[in-house]
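Each remark here refers to the structure printed beneath this line.
For this view, one protein chain was removed and the others were kept in their places.
Our next item is chain A:
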Amino acid sequence: MNGVHDMGGMDGFGKVAPDAHEVPFPAEWQARSFALNRVMGSAGEWNIDVGRYWIETLPPAVYLSSSYYKKWFLRLERLCLHLNLVSERELASGHSSGPGRPLKRQPLSGPHAGASVSRPNHDQPPRAPAAFAVGEKVRARNIHPHSHTRLPRFARGHVGVIERIQGCHTYPDAMVEKGVKQGEWLYTVVFDGRELWGPDAEEGATVSIEAFEPYLERP
């Protein structure tokens, strides 16, 4: 979807403001929101792609004005309602009105759960050989799907070069739209700054994206 989350190349957000004294969680609710997302995310009810989509579909003004962990919280609340894990009435009262339903997987539990948190593997068996080779020129397709995609707008329609083949991974678009784990070849595609930004590009800059095969075509 062409949402505000797809912000590569946008202007008007001001300077980047590093803070040398930052702590991971300035407020306790941020830490709880983070950990609740990790635990509920391990229950197999949604995967990383679906989780991202439920942040991207927040109203644009909410997305832009909410802090990172507030967005995580809103995503979790929305997903729990959508999947009937909690009800509006329960959220209003702050208490459960009945036992939970069985989850697809046992969520992380116990006092050592933190050690089990890791990034999962996303390899999928290929359905066909990779269509593109390293060094080949490709164009990022001019597509604007309403559902989830990981092809950023700034790359669409532009020609780049395949630099690496990263293997065959779960295709996020199919995961969100159809709920299926479909393997697609994943490539690092590098674009010259001038190709993306024309005369407004900085001298000597290149940008790469990680592009699934359905995002690409021969120019």
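Everything that follows uses one rule, which is that contacts are C-beta pairs under 8 Å (C-beta built on N, C-alpha and C of every residue); 3 or more make two chains touch, one makes a residue touch a chain; residues count from 1.
Methods note: contacts and distances are computed from a predicted model.
Remark: of the listed names "Putative ABC transport system ATP-binding protein", "Outer membrane lipoprotein-sorting protein", "nitrile hydratase" or "Branched-chain amino acid ABC transporter permease", the one matching the undisplayed chain in UniProt is "nitrile hydratase".
From the options A:Leu103, A:Ala131 or A:Val159, the residue with contact to the unseen chain in the full assembly is A:Leu103. When the omitted chain is restored, the residue from A:Ala35, A:Ala130 or A:Val159 that touches it is A:Ala35.
Although one chain is not drawn, its touching partners on chain A can still be listed: residues 5-11, 13-19, 22-36, 38-40, 43, 48, 52, 55, 64-70, 73, 76-77, 80, 85-86, 90-91, 94-96, 98-100, 103, 107-115, 117-123, 150-152, 154, 166-167, 169-170, 172, 186, 188, 190, 196-197, 200-212.
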